[in-house]
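For this depiction, one protein chain was excluded, whereas all remaining protein chains were kept in their positions.
Moving on to chain A:
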């Protein structure tokens, strides 16, 4: 059976965030390089049909941070879910380069893991780390995202038939019911449990209620679902990794085989001709070599730069921020 490969998140930083960071740096942080809480959001993976070739092109699975990311009462826009993170801004490029990134990363991964084990909460599963250096005079921002995800040993396998359309297992009525129930949730759920009742009805619940919600439900009526930022038909999105790690750590007896729904239908299809986009697949994992509840599994997740290397990215906003450049543009 093929190994499940997860599509990594890629960062999308709205220029407004850099403006906010500049203000924050000058007015609040000054020379402090303490960690600052930050929020991001991601939405269901989207694809677009190329009008000229007729191909379906998946858009990148983005985690977006923007102008309101530093606000305490951050609310993600319609159809997206929020992720919490840490921003660490360094004062000089040398400090940025010399920072102990392994330690920073491990700290974040440990936070996620502790939260799983101690509080059984899913709130930290999508945690991310952002380290930055803002060259305010040149309007250049160096940054590097990390999206810690726990590595499953052995890896998850998917049944040979792979990811199928969700309509293979759920008819449109059930999918509509799921959609309607999701809509009623506030804040929106990044992942949830689905239970099919005897009369064919479907119910959803937060992942925290795993043991009670599934207490009297046969395994073939259980489905784990998550909002999938990946539109790639064969690779589920990154957030599934930590969700699986969470379930394995807390419920090792019942989670070696899971039916997983990749939820991508933030909107009910406008007409019957338009298919549902969600996909479903059955994942299995072998017995773990270590006790999953005790030791923290290793984690991966530094974002690669556009050259495909592990390295920071740079946003050069001089063309959009530098007054002299703008003046030249305006002539």
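Everything below uses one rule, namely that a contact is a pair of C-beta atoms (placed from the backbone, for glycine too) under 8 Å apart; a residue touches a chain by one contact, two chains touch by 3 or more; residues count from 1.
Note that contacts and distances are computed from a predicted model.
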Protein name as given in UniProt for the chain not displayed, "Signal recognition particle subunit SRP14", "Autophagy-related protein 3", "Glycoprotease 2" or "Coatomer subunit zeta": "Autophagy-related protein 3"
Options A:70, A:142, A:246 or A:276, residue touching the unrepresented chain: A:142
On chain A, residues whose C-beta touches the chain left out of the figure: 3-8, 10-16, 19, 22, 43, 46, 48-55, 57, 59-60, 62, 64, 67, 77-79, 93, 96-97, 101-102, 105, 140, 142, 151-152, 155-156, 232, 235, 241, 266-267, 270-271, 273, 298, 300, 302, 304-306, 308-317, 319-321, 323, 325-331
